[in-house]
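The block underneath contains the structure these notes are about, expressed in structure tokens.
One protein chain omitted, others in place.
Right after this comes chain A.
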Amino acid sequence: MAECGGSGSGSSGDSLDKSITLPPDEIFRNLENAKRFAIDIGGSLTKLAYYSTVQHKVARVRSFDHSDKFPFRPSPGKSTPASRLLVPPPRVSHLRRHQDSHGLQGRQKSSALLRVPRGCVSASSPPRGSAHTRVPHPHPQDTEQDHEPPYEISVQEEVTARLHFVKFENTYIEACLDFIKDHLVNTETKVIQATGGGAYKFKDLIEEKLQLKVDKEDVMTCLIKGCNFVLKNIPHEAFVYQKGSNPEFRFQTNHPSVFPYLLVSIGSGVSIVKVETEDRFEWIGGSSIGGGTFWGLGALLTKTKKFDELLHLASRGQHTNVDMLVQDIYGGAHQTLGLSGNLIASSFGKSATADTEFSKEDMAKSLLHMISNDIGQLACLYARLHCLDRVYFGGFFIRGHPVTMRTITYSINFFSKGEVQALFLRHEGYLGAIGAFLKGAEQDNPNQYSWEENYAGSSGLMSSSPELCPTQRPRSGTFDLLEMDRLERPLVNLPLLLDPSSYVPDTVDLTDDALARKYWLTCFEEALDGVVKRAVASQPGSVDAAERAEKFRQKYWNKLQTLRHQPFAYGTLTVRSLLDTREHCLNEFNFPDPYSKVKQKDNGVALKCFQRVIHSLDALGWEERQLALVKGLLAGNVFDWGAKAVSDVLESDPQFGFEEAKRKLQERPWLVDSYSKWLQRLKGPPHKCALIFADNSGVDVILGVFPFVRELLSRGTEVILACNSGPALNDVTYSESLIVAERIAAMDPVIRSALREGRLLLMQTGSSSPCLDLSRLDKGLAVLVRERGADLVVIEGMGRAVHTNYHAALRCESLKLAVIKNSWLAERLGGRLFSVIFKYEVPAE
């Protein structure tokens, strides 16, 4: 009974508005590639879901050594069953796994790109054509070739998979269907999955307009499928709402096990469903007093027709004029009795005894309390009976309305005495459409994938809520969007997390910390010019680069402004989410990797210094060398185009070198300094296997990380070097790391043999973020970490070790190191610019 409400109501009128012009740039994107549709038609809102493939430009790197196959690269392997899903098999925009691009020319072979090599890069997975064991050595230490880049970069088209969701008022349904029909180019789809109370009402219209057969899906099944999907795939999907507290929205970290939970869907009536597994759920009860009661009874009492207006009335009313309170019955005695006089003894109790006129506002408010309290009470009774403490609320009664979230939360807290938590969902309105879509795509088994919310293409929570931004309602504001990108392979927890259910990647919650929020938003605003400039510069051959960069600027600027006013729009606001949003926006306008050339140059320069650095390290005594290696890691980390302070120096003085960076470093004792403890540890037995998360390209990875890796290898420790799957700032990508490793192996026998013997493994993280979320890592990496028994985790760089994971507790030893390249942050941590964090932690026994 959830979603069925209001169909056929006189709410927003059923007369279809055909005159509206849709802003096609923003909504219904990629419609020409749409492959599969689903629709959820509620009482007043329609939610359309479609799956499309998106073509993106990606920067690819490849070795100059065309003839020879990189020996450490795994064979292209069999196509994963994954690639058969949701035809045509797409790739994910933010997960630019490096592909074996040898011989590939753009798009015509794009499907071959999908044949993703699984597993790690190591000599243990023998290359196809085992004859190729010779280490390529294309550019021996030739000092003449100073400006010779170490590898090629080519821009290619890539196809990625995306789920689009558009929410609009039912009034627009005909206009929207016409629009879809006109733009739908070559879909092979014959069927559209439909759910919601309005599905049958618009069935004929849909079939006539789209020439698709309407396949009706069960409302509740769709709702629960959708709910499971968002809880699993969207971080910070669920939140508690506490009016008046700071922040009002408190987002929940995704618990590894979402089941069992209670879903209370408040449509025209109330359905209470216990969800036990992905496919098993049970309707355990319901109530007829729901959103339809508020709306219907409210309309009778106040002569106000629209649901939103009723809520608005309610938010201004005084229910105490209508309700009989405890203090009305007990008089003043409630105080001395310790009773809360404000408790409602009888809803509408006063309207029975007085001949007075009651104001619309007061009656609406009383009605809202009556219904919210009643639902909250029943939800608590059911939760108690089934021993559940998490209750998710959904349905049009809740949808984006702070007024109802507030009263429901209050009621749940009251009746459960805080034992039950009322949770709401950011994408609650889309659950039915998501579920219907998944139902239609069942044979493709979409649940085996991980998905990711695309911040660039999603409107964010309450984007069109008149309660929050009454002035800001442009025409397209009535359309709410959600886009989700499909990731190639599932993301999972790092098995070494001490407690996955309590792990929070981000160090500072900017929704919580207003001061920090203000600083970082300004910081990102100020850095925007530079990012735009770099984006344009990265595509010198492109005619429209400047235009696209300008669009990027506008989009990201708008996102930042939205976040200033609604920090909760995309879940918990963090430095990571700001960075990720920027990456998503850059991708949106086809700037897949603005730093590709910078990285190429940096890598080239650093490679030339590698042997010199190794020689000088080898000349040191053991103890001196350990410190030098750590300093090298830290100094390398100064090279970070992401931090404004550094990019300023680098832009003005390109000669700024490794040695210069070392001089910039803070002298010991460092801001956080457990180096002595680390040194002591190194005197003990070697670690079995170290997992290292690399940061920047160039000096950082080549002169900082690799020498450190080399030392670990020499100690007998295996090393897994994990790099980003896709580009983010100047971070080294997995594909770049392959080439870099290849070049270093050519120079250095330790690295060479380790690669060949599978003691050094290059892996991808599954991420394209400058930060690191250890609860969303590539499954292959997680499997390997478990297999190899990793007992040391090294996290390097500000993004991964300070903005995120600073407080991450692991089950094994960990090393978090970074140079603070932001004076504000340094100050906050009690240090100065270029302060050093060296945090060595050993888990408690």
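We take it that a residue touches a chain if its C-beta (ideal position, glycine included) is under 8 Å from a C-beta of that chain, and two chains touch if they have at least 3 such contacts; residues count from 1.
Simple rule for what comes next: contacts and distances are computed from a predicted model.
Set against the options "Ral transcription factor IIA subunit 1 like", "Glutathione S-transferase omega", "Histidine-containing phosphotransfer protein" or "pantothenate kinase", the UniProt name belonging to the omitted chain is "pantothenate kinase". Residue in contact with the omitted chain (choice from A:197, A:567, A:636 or A:831): A:197. From the options A:46, A:195 or A:347, the residue with contact to the chain not on display is A:347. Of A:55, A:154 or A:221, it is A:221 that touches the chain left out of the display.
Shown as candidates are A:57, A:183 or A:305; the residue that touches the absent chain is A:305.
Of A:42, A:292 or A:567, it is A:292 that touches the chain left out of the display. Contacts to the hidden chain, counted on chain A, fall at residues 1, 4-6, 8-11, 43, 197, 218, 220-221, 244, 267-269, 271, 283, 285-293, 295-297, 299-301, 305, 319-320, 322-326, 328-334, 336-340, 342-353, 358, 363, 369-370, 373-374, 376-378, 381-382, 384-385, 410-411, 414-415, 417.
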